[in-house]
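Here the complex is missing one protein chain, while the rest keep their positions.
What follows is chain A.
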C-alpha cells in the first residue's frame, strides 16, 4: 500500500498539501485539524513534530513549535493522538515532518514502528543527510512501509536530484527559493520559473510539490503550473492564530485556497 502514490494517481494536478504543527494551537487540536483538512479537500497532510531548534523554519513555524512544546506535545503524545486515525481518515496520505534529534532520541526503529502503526505514510527530516539515510535508515523505513521525502533547492545539482529521485517513491519537495519556511519570494522575475521548468524537463520518476512561501489561492495556482501541486505551511499556521475553533478555521482556509 502506498497512499502517497495513490493520491497522485487519483488526482494528477493541483494537489494541495497542508502542513501544521502537532499540538498547536492547543495540545488536542492535532486530530480535529487533521480531520478538518482531509474533509475540506487537502490531498496530503504533513504533521510537524515540534523541535526546540528548527533550523530550516522561519518565525511562524518556530513560534508554533514553541507553543506546541509548551502545550506538552512530544512524539509519544502525538502517536497516542493518532491512534485509530485511519478509521476516520482512511485515504489522505499523512507525512510526519520534523528534525532528526527527537527521532534519534526516540530510537529510529521505534519511531518508524510507531509512525507506521499510527497510520503515517511518509517521513520528512530535512537535516537527515542522504548518505546517512542510505547507510542507516533506508532498511528501517522500508521495513515499516514508510517513504522518505527529500528536499530539492535551486542549488541542488542535477546528479543529486537524480539520486534523490531514485531513493523514494513519494514526491519531491521543491523548495521554491532560498530561505526558510514562510519567507516571501524575493527572487528576480523569471528565476523561479526557470528553476521549476529545469526540474520539470528532467522527467523525474516522482511527482513534485512546490513548497516554502506558498500561502493563498493565487500563489497555489501559480505553483501548480509548474508541478503536480504545492505545499502550504506558515500561512495555514497563521490562520490558526488566536482562533477558538481550529477545525473550522482549517476548513475555511482550505476552501479559500481551493475556491
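Going forward, contacts are C-beta pairs under 8 Å (C-beta built on N, C-alpha and C of every residue); 3 or more make two chains touch, one makes a residue touch a chain; residues count from 1.
By definition in this document, contacts and distances are computed from a predicted model.
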Protein name as given in UniProt for the chain not displayed, "Cytochrome P450", "Ferrous iron transport protein A", "Amino acid ABC transporter permease" or "Tryptophan synthase beta chain": "Tryptophan synthase beta chain"
Which of A:27, A:116 or A:151 contacts the chain that the document leaves out: A:151
Residue among A:105, A:145, A:197 or A:225 touching the omitted chain: A:105
Contact residue for the chain not shown (choose from A:17, A:62 or A:219): A:62
Hidden partner chain, residues of chain A it touches: 51-53, 55-56, 58, 62, 66, 69, 74-75, 99-106, 126-129, 131-132, 150-153, 155-157, 160, 175, 178-180, 183
